[in-house]
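Our next item is chain A:
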Amino acid sequence: MTLLGFLVLIAVAAIRLRDLFAVVMLFGVYSLLTAALFMNLDAVDVAFTEAAVGAGVSTVLMLSGLHLTSRWEQRPKRSPLLPLLVVGVTGAVLVHAMLDAPFVGDPQAPVQTHVTPYYIANAPVEVGMPNMVTAVLASYRGYDTFGETVVIFTAGLAVMLLLGIQQGTHNRPGLNAIGDQLVLRSVVKLLVPAILLYALYVQFHGDFGAGGGFQAGVIFATGFVLYDLAFGEGDARTVVPPGWLHRLAALGVLIYGGVGVYALLAGKPFLDYSALSADPVAGQHLGVLLVELGVGITVFAVILTIFYAFSGRGRRA
Partner candidate 1 sequence: MSDLPGIYNYLIVVFLMMAGFYVVISQGNLVKKLVGLGLFQTSVFILYISMGNVIGGAAPIVAEGVTVYSSPLPHVLILTAIVVGVATTAVGLSLAVRIHEAYGTVEEDDITAQDRADDETVGTSSTKDAAANATSTEDAR
Partner candidate 2 sequence: MSGPTLIALMLSLPFLGALLISLSGRAVAVRDGIVLLVPLVLLAVVLQLPSPVLVGDRPELVLVEMMPGLSLSFTAEPLGVLFACVASLLWPIASLYSIGYLRGNNEQHQTRFHACFALAIGGAMGVALAGNLVTLFAAYELLTLSTYPLVAHKGNETAIRGARTYLGVLLLTSIGFLLPAILWTWAVAGTVEFTPGGMLAGKLDDGLMGLLLLLYVYGIGKSALMPVHRWLPAAMVAPTPVSALLHAVAVVKAGVLTVLKVVVYVFGTEVLTGLAASDWVFWIAASTILIASSIALRQDNLKRRLAYSTISQLSYVVMGAFILAPLSLLGAALHIAAHAFGKITLFFAAGSIYTASHKTEISQLDGIGWKMPWTMTAFTIGALSMIGIPPAAGFLSKWYLLLGAWQAEHLAALAVITLSTLLNAAYFTPIIYAAWFKPAVDDSRHGEAPVAIVLALSLTALLTLLLFFLPDLPLALAQAIPGVGS
């Protein structure tokens, strides 16, 4: 409840503030709070992702975007009446809809009684992993996740098309203006390996707890983003050249798709992992591992691509 109250405060502030920088900061806070709320609602995986994405990646991206555009918003000239009316009507419809909705947490709600029980009863057995979210994500609804991977690939492609990526250089921009961020660099140098390893831990422990390919990819990319922020993009681009990234992004999608096509060739439906092994459960396990790997690679590559694209523009500007 308190968290929701905080969220309301932030939302109101975000409407009123004209300093976009502050708005973006608040948006980051909003995401972080939402993630905490998700924890409270038993959605560990979602909280994990929202924190990495909303508070991390989105904020960083928006700041980059802000850096390349302008920080102050003009006072809007148009009348707020029509938007208010639209919002009012939409809100009224929503409130109306909520009056007939099952209560939050009602064990008799259709959500809890129809498909869910099957997952809870069978996912640990059929797919063989304790984390049902991963089981549903990567196997039962593996095709959605394939789509999700393609979405992120598409985003990377779109950003590449829009902004292009400059090749790496060895200068350290920004530093000449400010001077050496020695302290920051040293600490970052200590942290980056830990972050990278943590990402891989998240990648491979999605079966057991919160995490999985998507979160891992984001965190892995975050490690390099941090490195880039501290050491300058010249160094970062030498460590991970942009030329790798679009290939990696494509590769990840192809790994995921390849598992599906392999099943096709084995005479099973697309993405039926039981084709991977004589023992269906072992096949599921292997399949989930592989597709999560594909997801992780694509997400890592795309997030870093996007970041490079923005920071590359920054240097030109």
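Here, contacts are C-beta pairs under 8 Å (C-beta built on N, C-alpha and C of every residue); 3 or more make two chains touch, one makes a residue touch a chain; residues count from 1.
If you want to know what made the cut, all candidates are chains of the complex that A comes from, given by their letters.
Just so it is clear, the model here is predicted, and its values are computed rather than measured.
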(message) Just to confirm the interface: in this complex, chain A touches which of 1 or 2?
(response) 1
(request) Under the touch definition given earlier, write down the residues of chain A that touch candidate 1 in their complex. (result) 1, 4, 7-8, 11-12, 14-15, 20, 23-24, 27, 30-31, 34, 37-38, 41-46, 49-50, 53-54, 57-58, 61-62, 64-66, 68-70, 73-74, 76-78, 80, 83-84, 86-87, 90-91, 94-95, 98-99, 101-107, 109, 111-112, 115-116, 119-120, 123-124, 130-133, 135-137, 141, 144-145, 147-148, 151-152, 154-155, 158-159, 162-164, 208-210, 214, 299, 306, 309-310, 313
